[in-house]
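Just passing along the structure, written as structure tokens.
Every protein chain of the complex appears in place save one, which is left out.
Up next, subunit A:
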Amino acid sequence: MSPKPFNAVISRPFSAVRSLRKAAKTASSGSQGSPNSPKYKPLSRAQLAYLDRAIRVDQAGELGANYIYAGQYFVLANKYPHLKPVLQHMWDQEIHHHNTFNELQLQRRVRPSLFTPLWKLGAFAMGSGTALISPEAAMACTEAVETVIGAHYNDQLRCLNNQYEMESTEGQKGQSREILNLTSTIKQFRDEELEHLDTAVEHDSHKAVPYVMLTEGIKLVCRSAVWTAERI
């Protein structure tokens, strides 16, 4: 297995300097009264707080997903060669999601979840533990996790659509490009997570032996992890 997603030190792919430079540019063009740079009125404290926790919980969630697939891949890839490409595909997508939210977290200066080491350990244990029971149990784990994640992303999308209609300084109403980008990112990721859910069902997740206990237990764990990662 490739250890790449584990210790990869993320070198900052964006530059604070570049954003400063842009800000300086618009500031100077703004003083000349350029019409194509209307600004939006400041976000309220509640709006900022929601974005803050949304980024944090999404980052922690994608980190968890990444490590769950790592655990499954670690146990299953060599024993069941027919699952290898399936797992690899899903894992690669999760790595992409994780990197995207890592970038966003650094760029938007949100603090990561304080329990990050715990999420890593727990997610890897969950992934490899269910995979040790049987490949069907691993798929049931995927199904439960992706159900919770999909629902959670939907909640966030609802909130982003409802609560971030802002007024610009020129009186127009709308959403800033930043919010729109975040929405489309979350939308895309939600669709991919639900695709994983379908994949898991196709690969006999319903045949896992203590099916109800496994899925309901994992859903409970995921919900409490979401609750914690939003806050701490």
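Things to note:
Convention: a contact is a pair of C-beta atoms (placed from the backbone, for glycine too) under 8 Å apart; a residue touches a chain by one contact, two chains touch by 3 or more; residues count from 1.
The working rule: contacts and distances are computed from a predicted model.
From the set "Ubiquinone biosynthesis protein", "Translocase of outer membrane 40 kDa subunit", "LAMI_0C08614g1_1" or "RNA polymerase II transcription factor B subunit 3", the protein name that UniProt assigns to the chain left out of the figure is "Ubiquinone biosynthesis protein". For the options A:106, A:133 or A:157, the residue in contact with the chain missing from this view is A:106.
Taking the complete complex into account, residues 1, 3, 6-7, 9-12, 15-17, 19-24, 26, 37, 39-43, 45, 48-49, 51-52, 55, 59, 63, 102, 105-106, 108-112, 114, 116-117, 120, 169, 176-178 of subunit A touch the chain not shown.
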